[in-house]
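Quick one: this structure, given as structure tokens, is what I'll be asking you about.
Apart from one protein chain that is not included, each protein chain of the complex appears where it belongs.
After this line comes subunit A, so read on.
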């Protein structure tokens, strides 16, 4: 909390200015009407007043004058209408043409006469009046020579704010004058309306159509022959923009930081601009400082630059990192980068700013509550939205039985195997699964012994509760006389179909003879299942190995639906043992595609361990990664050595990769490949890894579980085991620059929620009263109850002026309107952060 307050401290004068507006705004903002005697006797020395004289005739600029009462009051200038008595022929009332003029007095000294047409609107009035009052602070200059002379005289002493406005009395002119009112003593202001003068200052082609402002860094110029550096202001000239800009210009060019960068705050961050850290160390301090300064000048006005002592960094920052970027958004961690030249830094900041401008744009739109809400109302859940868009389509559900509470148990006995989808008809994931389920039903059409059914848990909560379905969707397979089997795989057509088909076979399948075993291993025995599995597992035991056999049977039950297992424990077990050259008990893995049979000695004998062994053995050495199988391999927790290809792999690449995947490397990383034709989303991955699409095939090292660096294997080297291994060594040793580092940003709420608490506070204050205190201090009662009843009202006062300002002021681009809104925004953000 206190740190947040500090953040706003530099903006203090700003707030002060605005709060003085507020206070005066509350006083009379009506035009004072006085008689000549009253007026002249009321004049106080040093106090400025704008006055005009009237013989009760209607004056053309009366309305404009009236609306300028309030803004002028903010600068301590009163506006007075003097009603001249008819017979009065004194100096001001008497002359006819005085009635076409307004007069600016300081005390009783006349500073300036304004013709009516100079005061055409509020901007013109404020601009002209301040211009007259700030005669010394703002020099009007018309020629380049005068400008040069003035600037020369200021070198080493004062910085210069040079403003060009196309005309006097415009909104921009007013903005410059309002800024000069605050900063006039800190900098010398120069104003011109001469395009030629602008052209002599500006490096770019200036057409003179729009106002421009430059900050000329003359104070740091010690050698009078050197020119003052100029920084153009890029935003349109408004009081707030000029204020922000001058704050930035006043900030040190390079801030030196030796603390935790997460805690650092500079004026840039406070104004919503990014802060670039140049990571430095003692040995290279001088050079780093020069770099920082160079970058800082480039980015002046757009971002801050700080020199960060490397020692103050945590250990989790890469050694190669040389630059860090901190954005003003709260909660976004600092990004550490490895950049090669300063242009990259500038490009980085520019991209960042572009993004932000876009955001600011959005924020502006959010001003209106309606629009703000409409954003939140847009569905951003892809599954829910897809289902919603599909809601009018009728699914062909006739292949799937709809079960009710009464018929549930009866229906299950009607076919050997019944798959039941438990779902909720209002829930998107359920409905998406139902669509895949319909596809499964169409595939299975005509298959005897299997039927598909569904239970809508929204209609029949009792059935779902009894079947232990507490979340949906859930698919269960009911088989006569067996415990129901709950599906725990991917919710997609292929996987569901495979599960339903494989779960129909006993697991394990008991084989009676060597011939049956051989047929099973060749895939002939369960030929109808060949589309659904690639490997058959056999448990081989001697008749006496009862314990191991039973454990294997239990393991088979665990794997039912996912793996086909067979069991042989007949008298010829030893014959098979010697044939496959493995001592018993053993597992045989018959891989049908590769036509190989791999024996594995069964050393661990609990059912879970056996199931684990089988699962592990089923993993491929060099798998093709797909959407469906990634989780299996991801769970190994290894880095990926992944070959991206847009077609099937050539035999050479495949062999080299297979070699890489085998042996001692198997524990160190997972060698795999991705076929962009079969898995097009792989293109999205490449896009994330490389800013431009790389040539294919491409080998990448993805350090998924530790650090998230991605390295690309040099495309000019052939993919061979030795090349790759030595390259991996370099990657591991930090000798290669990663192409990218995967973001470790957490998944935060995509959009804010309705803040009902805040809405309720305004109309139901009793809800807040006790509670400001009630929840404030968890350590216990602090004060007597009576005090407590009253205290909150006082507490709330602290915020009142802001709130009032927010309501009381019409929105606009000027200082008074915007500041409270900014403050309000800040409070808003805080609230969400507290959630």
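The rule is short, and it goes like this: contacts are C-beta pairs under 8 Å (C-beta built on N, C-alpha and C of every residue); 3 or more make two chains touch, one makes a residue touch a chain; residues count from 1.
Just so we're on the same page, contacts and distances are computed from a predicted model.
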Among "Guanine nucleotide-binding protein G(I)/G(S)/G(T) subunit beta-1", "Mitochondrial ribosomal protein S24", "FAD-dependent oxidoreductase domain-containing protein 2 isoform X2" or "Sodium channel epithelial 1 subunit delta", UniProt-listed name of the chain not shown: "FAD-dependent oxidoreductase domain-containing protein 2 isoform X2"
Listed residues A:390, A:482 or A:594, member touching the removed chain: A:390
Contact partner of the left-out chain, one of A:207, A:343 or A:648: A:343
Full-complex contact with the absent chain, from A:46, A:446, A:481 or A:749: A:749
Sole contact to the chain not displayed, among A:628, A:648 or A:729: A:628
Option from A:436, A:565 or A:613 whose C-beta touches the chain left out: A:436
Residue ranges of subunit A at the interface with the undisplayed chain: 278-279, 281, 283-284, 287-288, 291, 294, 319-323, 338-344, 373, 376-377, 379-390, 393, 404-405, 424, 426-429, 432-433, 435-436, 439, 458-462, 470-472, 488-495, 627-628, 630-632, 634-635, 640, 646, 676, 679-686, 688-689, 692-696, 702, 704, 708, 715, 734, 742-757, 759-760, 764, 766-771, 774-775, 778, 780-781, 788, 832, 834-835
